[in-house]
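To start, the structure under review is shown below, and the notes come after it.
Selected chains from the complex are presented in situ; the others are not included.
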Amino acid sequence: MLIILRPDASSSDRDRVVALIERLGFTAQIIEGVQRDAVAIVGNDGRVDAARFTALPGVDDVIQITRPYRMVSREWRAEPTVVSLPGGRTIGGPELLIVAGPCSVESEAQLFGTARAVLAAGAGALRAGAFKPRTSPYAFQGLGDEGLELLAAVRRDTGLLIVTEAMDEEGLERVAEVADIVQIGARNMQNYALLKRAGRAGKPVLLKRGMSASVADLLLSAEYVLSEGNPDVILCERGIRGADPGTRNLLDLSAIPSVKSLSHLPIMADPSHGTGKRALVPAMARAAIAAGADGLLIEVHLNPAEALSDGAQSLYPEQFALLMGELRGIAGVIGRRVS
Amino acid sequence: MLIILRPDASSSDRDRVVALIERLGFTAQIIEGVQRDAVAIVGNDGRVDAARFTALPGVDDVIQITRPYRMVSREWRAEPTVVSLPGGRTIGGPELLIVAGPCSVESEAQLFGTARAVLAAGAGALRAGAFKPRTSPYAFQGLGDEGLELLAAVRRDTGLLIVTEAMDEEGLERVAEVADIVQIGARNMQNYALLKRAGRAGKPVLLKRGMSASVADLLLSAEYVLSEGNPDVILCERGIRGADPGTRNLLDLSAIPSVKSLSHLPIMADPSHGTGKRALVPAMARAAIAAGADGLLIEVHLNPAEALSDGAQSLYPEQFALLMGELRGIAGVIGRRVS
Amino acid sequence: MLIILRPDASSSDRDRVVALIERLGFTAQIIEGVQRDAVAIVGNDGRVDAARFTALPGVDDVIQITRPYRMVSREWRAEPTVVSLPGGRTIGGPELLIVAGPCSVESEAQLFGTARAVLAAGAGALRAGAFKPRTSPYAFQGLGDEGLELLAAVRRDTGLLIVTEAMDEEGLERVAEVADIVQIGARNMQNYALLKRAGRAGKPVLLKRGMSASVADLLLSAEYVLSEGNPDVILCERGIRGADPGTRNLLDLSAIPSVKSLSHLPIMADPSHGTGKRALVPAMARAAIAAGADGLLIEVHLNPAEALSDGAQSLYPEQFALLMGELRGIAGVIGRRVS
């Protein structure tokens, strides 16, 4: 951590910074500049809180050099985390995990029909929401427990892994009983009570990036889960708020190689929420795999025109099957495979 | 709601749109264009879900004309909501509510000292966090219940109203016992479980705008609280993620007159979190009042250099007293007053 | 175009809107709603200026239905534009154009060395700047005319096509004498004097998206060039300002399928400026091709550590050669080819 002093800082301002560094148990190193001085903290292992220094008189800015997270970083663990899933499947290794399904569980017929279609096309897991976070209180909020029961039934019937979202602490326990991967949605990325509970869920956690979160914010939220004892966190890029009103979200694929360089955790992409438009999904799904994503979340619906939510971004089963062929080809080019 | 068809939409695509509108109980009106047609929904009272139409074949886009919220809108209630607070204070009427205090409750001495200083300068309420949402799991997380007890004590001692944040459903009940206004933070603006619980809290709710939320998103989150039966929602602009890495957040003061034109709810501004830098706080506090804010949240600390969080944006008590004088002057120019 | 009236608009407000529509030579269609009315303009061919209506009393908003551009749209020309280049090369058809080279022309040795390396790896064109737009007036501004002469020499020597930037009207004429494709940079995307001159340049124009431009803004800027008589415009996504200070820019690959759905013009991607970090370039280059880009601009430097500008994002020649192999593989999967 580097504490930059103001050009007009006094020597007693500088001494106060040095004294606090030493009081916290670290060593201070002074850098004398032409316009201004700076003081480096030597020995910081990533846990010094910048806020302690920014408030001191004469301090202009505090620059993080050591990254603010620990257990999620490549420095903590050099090898990629490979999360083991039931049925011998994994995510984070050479094999890609393609998760497909409808936005919401709507009915037995819709869920089983879509599940069989995505299984036939080669998906490894089914995603469908029983609890839905909706911007408007008047929009369809999901089937709740009844939806969870249908998901459990489809799991028994098809062998597909289940990925579904938990929206609150109480719901998380019920979701964790049914799901193979518990999803924390973008709106809850900084719901710390929920993250801590997810750290004790006993199931892998799929953590979606918040709509204006930086990659560092995402990693810090993952750190909450790891620091509670759950090492199986799968990150997911799902689009951030962008400057262009023409697209619902802006899928930031550069987050994929960025995360890979900073962290050992696997990362997926969600091109359906990340674009909001069916016509853009196949291109962005291919691009995500080419960029190195460890898997995809793709919305597929037997009959998008009848979907109760997010139909506009859901692929038809035939489109999904066609896309799977392209994904297999691209995976092969970069030395990976779709099971 | 206007459903825009693609230039190559067929007449059966158009018929399908019309049929769904009629099935939902509304009337369809066709607008024939040169390049493309559109279909308007006549009779929508704000609760038709756009997602039902975006997924239909031949549909290019769906445009909201009727606003998606109801109870928070000016159309629902033309007169401004004036929230009554203990001690005869109000927010939303001619009187401004200035809420000041430290980011976190740190100790009895710090809390009582700061409370007396802000009371002397004319603040109407004290803000201080007992539960702190922190980006890093290693940063100071607040004193918890012990902090709530100190807040209750300072309330008895000084008569200042108490504003403090609830981060989860369980905590909300404890906070609501002590606080005069329960704060929902920016990171939880779309934590719908928490919003619904706040709708049954029996206390006014201060709802902060999320870091990438539009004004419409903020109003929809407030709609969650109102639709559960709590009419006393106070909105708060606290800065959104901006393009300039030189400032922590971008305080969007235009949200103040925007909210005033769309909604009857009061709105405050938080220039401390909204700028992150002490040197910018007085200018933006004055600007917020000049823009029509119904109140302010300002961080003040007896000794910012010793603060455990957010010291860099906390005013010294003398700065706050000076600022209060300017705020009184500006309030007078626009026909309002600081009590 | 749809003119949305305010809930409190009077019937004379509505009549005034209708009268202006008819005065402009179009037909008005009224849509009566529950909360508010709207008026549609029937017959608009994309050239009605919304600003004429937004200012009328009682008008709340004006919504574009007809797209504001004409000649660049799919409705104007259904087939993709394939730009012919010297030597039988093209862009916009099945063949991808890979343009590589250093940020700036620095010296004869640097330029010829890099040119031969990228030619050997399979690049079809060389990019290098003689005139450099730099944020700081104290940064290296390019070799100017001397740089253009070196580019002409390398063209004669290697047969590589030349892509280089023009920054002002006078320079554009000199650049157009040497370049096979004249680049207009992101900072000049809305420099309309320059765009009009580019419309009369007699050479294909590579138009980079501005740092906060929407896809519609980019297409409108291209419309300036086409409307002056030059149909050979190649768009380029190069990263927009994003929310994450950890990356210089945010490469918005969804712009590629978006542009493809709206326009017949070819579009390239620039993963070097779009990420600013060498470690991210290969992943994003692969992703851009997978997303359907018609070509790439990639910075390659014989010795990035000695580059006078943008060395941090330049690939080593060996990295570029390796990447070309991957790009060939991905192109094959989606039915395209690298020459």
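Just so it is clear, A, B and C label the chains in written order, and each chain counts residues from 1 on its own.
Here is the rule we go by: contacts are C-beta pairs under 8 Å (C-beta built on N, C-alpha and C of every residue); 3 or more make two chains touch, one makes a residue touch a chain.
None of the values given here were measured: they were computed from a predicted structure.
J.: Of the identical chains, 3 are shown. What's the total across the complete complex as given in this file?
T.: Assembly-level count of identical protein chains is 4.
Just so it is clear, only the chains that are shown with their structure count from here on.
J.: Which chain maximises the distance between its CA centroid and that of chain C?
T.: Of all the other chains, the one whose centre lies farthest from chain C is B.
J.: Roughly how far is chain A from chain C, centre to centre by C-alpha average, rounded to an integer in Å?
T.: 31
J.: State, to the nearest whole Å, the distance from the C-alpha centre of chain B to the C-alpha centre of chain C.
T.: Taking the mean C-alpha position of each chain, the two centres sit 39 Å apart.
J.: Considering chain C alone, which of its residues make contact with at least two other chains?
T.: Only 212, 241, 243, 245 qualify.
J.: Please name which positions on chain A make contact with chain B in the complex.
T.: 16, 46-47, 49, 51-52, 54-57, 59, 68-70, 133-140, 167-171, 187-188, 190-194, 210-212, 217, 220, 223-224, 227, 240-241, 278, 304-305, 307-312, 314
J.: Which part of chain C faces chain B closely enough to touch in the complex?
T.: Checking each residue of chain C against chain B gives 2, 4, 7, 29, 31-36, 38, 40, 42-46, 63, 65-67, 74-75, 212, 241, 243, 245.
J.: Within the complex, which stretch of chain C touches chain A?
T.: My answer: residues 212-216, 240-247, 250-254, 256-258, 261, 274-275, 279-280, 283-284, 286-292, 326, 329-330, 332-334.
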